[in-house]
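One chain of protein is taken out of this complex; the other chains stay put.
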Amino acid sequence: MERQRIGVFVCSCGTNIAHHVDVDAVCESVQGMPDVAIASSYRYMCSNPGQEMIARGIQEHQLTRVVIAACSPRMHEKTFRGACKRGGLNPYLCEMANIREQCSWVHSDRLAATEKAKALTSAAIRRVRHHEPLESLTAEMCPNTLVIGGGIAGLTAALELADAAHDVFLVEKTERLGGNLARVDLTAPHLDSARDLLTERITRVRDNPRIKLLLNSELRNLVGYVGNFSATVRTNGASGAHEEKTVDVGNVIVATGYQEFDAGRVTHYGHGKLPNVVTSFEFERMLRTGRIETRDGRLPQYVAIIHCVGSRNKEFHAYCSRVCCMTALKYSHELKSANPSCYVSDIYVDMHAFGKGCEDFYKTTSEVKTLFLMFDKNERPVIRKAAPSDDCDMLIEVNETLSGERIEIPADMVILMVGMEARSDSGEVARLVNISQDRDGWFMESHPKLDPVATTTDGIYIVGTCAAPKDIPDSVAQARAAAARILGKIAKGKIEIDGVFAEVQDERCSGCRMCNELCPYSAIEFNLDTRRSHVIPAACKACGACVAACPSGAIKGRHFTVEQLHAQIEGVLL
Amino acid sequence: MSFEPKIVGFLCNWCSYTGADLAGTSRIQYPPNLRVVRVMCSARIEPTFVLRALAGGADGVLICGCHPGDCHYSEGNYKAMRRFPLLKRLLKDHGVDNDRVRLEWVSASEGQRFADIVTDMTERVRALGPLRIKSDLQTDLVER
Amino acid sequence: MAIRVNPKLIDELATYGAADVQNCYHCGNCSAVCAHSDDTFVFPRKPMRLLQMGLEKRIEASLDPWLCYYCGQCSTQCPRGAEPGETMMSLRRWLTSRYDFTGISRLFYVSWKAEVGALVLVAVLTCVGFLTYGFLNGNIAHYDGPTAFLPSSVVHVFDWVMAVALSLLLLINAGRMWWFTTVKNPRIRPRLASYLKALYLLPLQFLTQKEYARCESRRPWAIHLSLMLSYVTMLILIMFFLKQIQEGPAIAWPFHAFGYVATAGLLFGVIHAMRGRIARKEPHLKHSHESDWIFLVMLLVVTLTGVVQHVLHRSGLELAANIAYVVHLSLVVPMLMLEVPFGKWSHLAYRPLAAFLAAIHRDALVSQRTSTANGEPGSTSRALAAA
Partner (left out) sequence: MARVGVFIGQYHSDSRIVFDALASYAANLRAVEKVRLLGLRPKVDVKALADEIRRERLDRIVLAGDSPGYFKPAFTRAFELAGGDPSEVRLASFREHGAGLADATERAKAILACAVHGVPYPLVAVPRPTTVHPATLVIGGGVAGIQASLEIADAGKKVYLVERSGTIGGHMAMFDKTFPTLDCAACILTPKMVAVHDHEMIELLTNSEVTRVTGSPGAFKVQVLRRARRVDEASCVACNACTEICPISVWSEFDANLTHRKAIYIPFPQAVPSAYLVDPAACTWVQSGGTKCGACAKKCPKGCINLDEQDRSVEIEVGNIVLATGYEMLDAHRVEQYGYGKYPNVLTSIEFERMTNASGPTGGKIVTKTKELNRRLKVEEWVANPQGPPPRSVAIIHCVGSRDPKYNAYCSRVCCMYSLKFAHLVREKLPDAACYEFYIDMRAFGKGYEEFMERIKAEGAHVVRGRTAQVVEVDGQLVVKGEDIVQDRLVQHPADLVILAVGVVPAQGTVELAKALGVPRDADGFFSELNYNGDPTYTERGGIYVAGMCQAPKDIPDTVAQASAVGAGVLRSISTGHGMGNLDSLTLSEIEERAARSQAAER
């Protein structure tokens, strides 16, 4: 094997690494290794000067390979590859040793941690010798976008893209647009009309010739990769007949929203049994029709609102549904407007009035004499029928935290603030578009802070409440954020494909076709003429399943070759 | 000085490696005996990797992938799951105790679980002592 | 056993002056800034909570409102403008009406017209009564002597009769306070010894209002104390030395000197309070219930008519002095008869009694806590000890 000139750069990460790993000792230990040209350390390798140091080092020492012992490659591999590129080195000729997340942060024995860091670094050095320069490829970026879900987030995203003169396919499962927001009368905290907001968006969507609206439709299949997806959408006709059509899109925005928590699951609230226990959405309906009445047509004198139904407890969902508190306050105002002489009890856990204007809203709700009663989230109010002698239909029994008393709250109507939960078909959607879900079923973003709308699958974006509960402004902002990302990509016209993918070495391939079936992305095609398989680079996600499975060892997993991994294994065992 | 086993870990990039990173960001401590080799998916792990590791002086090998159903590549972990028992049998025939080679599922959010597995495995391998058949394996299996 | 919430109570309390209590979001700031609040009596937040929830029985059993002297720190620092100080004030009014078994107190607090009406009625009756007596038994032109229009001996007897009646009424109400707060309170099991031990507090608190002095600002206490001592001085003079101070026209300095000082004290106190309530600058004078004004106005006119009567008498204008005297009495009698047992003045009994009962409660709670063994010890002492 040819001689290499390897530069090793060890990061102290402030004290993050240096605290438990003797960075200088690591440098020293690798100094003598074959091919190592330089080994140096720096406080923050990822910082501008740190990156500069790498780029300069490549030039000054004519380095042909670079090893960076620092944090996790998941954190900064891209950064350091960029630094190598600036230094004139192919970015794939760089390898990272993870001596922070998997070493300094998890071991407090300085000696042992330093030893481990040495081993990891030397493994990286051994591995990097076998690295090959890889070039990324480019592919076309189809300017069309598929938006799944016709709620406020989907509508906004579709409009944003279509207004910028790009075609959008808006797929909605039901027969109408608007999603859950269409069931709402007014929005918190300003009691603005939800209907006006939706009418504006829906009218503009309908009037926009760039938006192909597909109602009663579902995504059935999605193949391809970023910039070059092919989506199969099934539209259900009126008479049970359905038609399928396949469209080419470059990106997909998932805006499938949420479903309300089934209040019937909390048995002691008696939803479905007690006639005047209603969910927030049932109450919204009363508001829209102007009939805030008990089942037998009376105006309720006592109304109780119970927060966190299905949210913030061990039994159902641990998370907060984020919008219910303000919605509950809104109900207070609406109840008092419809019937000024009614008494509203608001039974809450913590008042999440965090948004703009919300604290003031909370105050005005207090001013209209809403009785706020607090309970512990792990306890549960119990609703029971009142005695005939009582002046109310129901009594809610709960331990009130702010007074320390066990109390009974009179109620003629109980409104259950049902939380949001991931849609029951979210697993299906996740599978179709190849994104992951967290344990609550919400779609996972690629990074909650860096990239809250992108997913780990390129070209697939998640916006609105399908990613986690959120209110209208935040959903709208996310929808536009995804649109911005897509507009940026469309503007460039082409996409870059990472240089890491599998390739079939023709001369070794026996044409057994075992790999064809194995590939989850159908990225391996069989050429009937040559009787050989080959990989479509843009579709390949570089998982390496085919590489490991090929009986004749004909498939090379770029950047994860057998030689590279063997060298690394030997290295870690030093 | 007590015996400090060397364990090689093959971790899939999306779940287990991230989970291991999470153990780091959460500062959950575990023994320093594990040395990690990152692969993109547990399906990439060839049996020879394991043999190579054992031959090279490892006292144990830990393979971690996403939980069944969670694979970033849909079903790569199922492939690993199917390969593993065969490998184990092979190793057992060669006198390698089954406790030395382990397949575990660790998700990106299971930093604690990862640390627990490493701790447990290190203890077990420590109890088993160094892998004595290393030299035999070297002559039998090395070089493909 | 769960207690039923009564969301209507808050509306009822609004007529007693608790206008902003619904705004409270229970941050607990008020309790922590209050100089009187402690581990046993945590207020004003807790009573505000009870009020918001309408737990009448709990409020009835609570001494908290009487331990507040309304320095206004809580209201100044309240982030929600819930006026805890004023809420405590209105709770005292409400409790006064609760302690009063006749229901008159409640009537007065709920309707100022009823209160004024009652005052006028009693005034007219008093006036007619004294005039009738005077014309039948004396000469309106004579102030002193055997033909005096209203001889001091007669007035003296009348005073004593009234005093006994009022004391009786007040005593019954005070007894009810004790009954509600201490006997019927399920959380308190008082010991007899504590009663004896705390007995000294009754006169001490009555005469010094020591508790009031613990407020952040001591000025209101000083003014209130001067007003109260002036009033007590007047009371003693009238009850025991009426003859000496009524004889004239010469000035009996050993007695009148006290009278003058007391009059000055009363005038100063009343005018100060009225000016404060008009200016509305100090937190405790920002909100005035109708009953506050009625009380102050009554006190002012009573004092003024007393002064006029005294000046006229000493100037030898006996006819005018007699008329002034009748007017004076027609104001004093309704004021005392209605305000002492049913109105704001009743607090002269409730305040010291509350301090006395508070000591008993504290005692009882301490012994209950130690008897429940190893219960949660007082957080303050424990935390400080830990440090």
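The chains carry the letters A, B and C, assigned in the order they are written, with residues numbered from 1 in each.
In this section, a contact is a pair of C-beta atoms (placed from the backbone, for glycine too) under 8 Å apart; a residue touches a chain by one contact, two chains touch by 3 or more.
Quantities reported herein were computed from a predicted structural model and do not represent experimental measurements.
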- prompt: When the whole complex is taken into account, which chains on show are touched by the absent chain?
  reply: A, B, C
Field: Touching the absent chain when the full complex is considered, from A:Val36, A:Ile148, A:Leu197 or A:Val254
entry: A:Leu197
Statement: Among listed residues A:Pro209, A:Gly404 or A:Pro551, the absent chain is touched only by A:Gly404
Statement: Of the candidates A:Gly32, A:Pro209, A:Pro340 or A:Pro388, the residue in contact with the absent chain is A:Pro340
Query: Given the contact definition stated above, which residue among A:Thr187, A:Ser345 or A:Ser533 touches the chain not shown here?
result: A:Thr187
Task: Write down which of A:Val168, A:Ala328, A:Ala483 or A:Ala554 is the residue touching the left-out chain.
output: A:Ala483
- prompt: Looking at A:His61, A:Arg176, A:Arg298 or A:Lys356, which makes contact with the chain not pictured?
  reply: A:Lys356
Chain B residues touching the omitted chain (full complex): 25-27
- line: Residues of chain A touching the missing chain are 13-16, 43-44, 46-49, 51-52, 71, 75-76, 78-79, 82, 160, 163-165, 185-187, 190-197, 199-201, 203-204, 287-292, 312, 318-320, 322, 333-335, 337-340, 350-360, 363, 401-402, 404, 442, 447-453, 467-468, 472-474, 476-485, 487-489, 491-492
- prompt: In the complete complex, which positions of chain C touch the hidden chain?
  reply: 25-29, 31-33, 37-39, 42, 45-46, 77, 79, 81, 376, 378-380, 383-384, 386-387
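We take it that only the chains that are shown with their structure count from here on.
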- prompt: Among line, ring, star, complete and other, which one matches the pattern of chain touches?
  reply: line
Query: Nearest chain to the global Cα centroid?
result: A
Field: Centroid distance [mean C-alpha coordinates] between chain C and chain B, Å
entry: 82
- prompt: Measuring from the mean C-alpha position of chain A to the mean C-alpha position of chain C, what distance in angstrom results?
  reply: 65
- prompt: Where does chain B touch two or more other chains at once, residue-wise?
  reply: none
- prompt: Where in chain C do residues touch two or more other chains at once?
  reply: none
- prompt: Considering the complex alone, what residue numbers of chain A touch chain C?
  reply: 302, 343, 345, 351, 362-363, 366-374, 395, 397, 400, 402-403, 405-410
Message: Which stretch or stretches of chain A touch chain B in the complex?
response: 72-75, 98, 100-103, 105-109, 112-113, 115-116, 119-120, 123, 431, 434, 436, 438-439, 456, 518, 520-521, 541-545, 547-549, 557, 560, 562, 565-566, 568-570, 572-573
- request: Please give the residue numbers of chain C that touch chain A in the complex, ascending.
  value: 1-5, 7-8, 10-11, 22-26, 46, 49-50, 52-53, 55, 58, 80
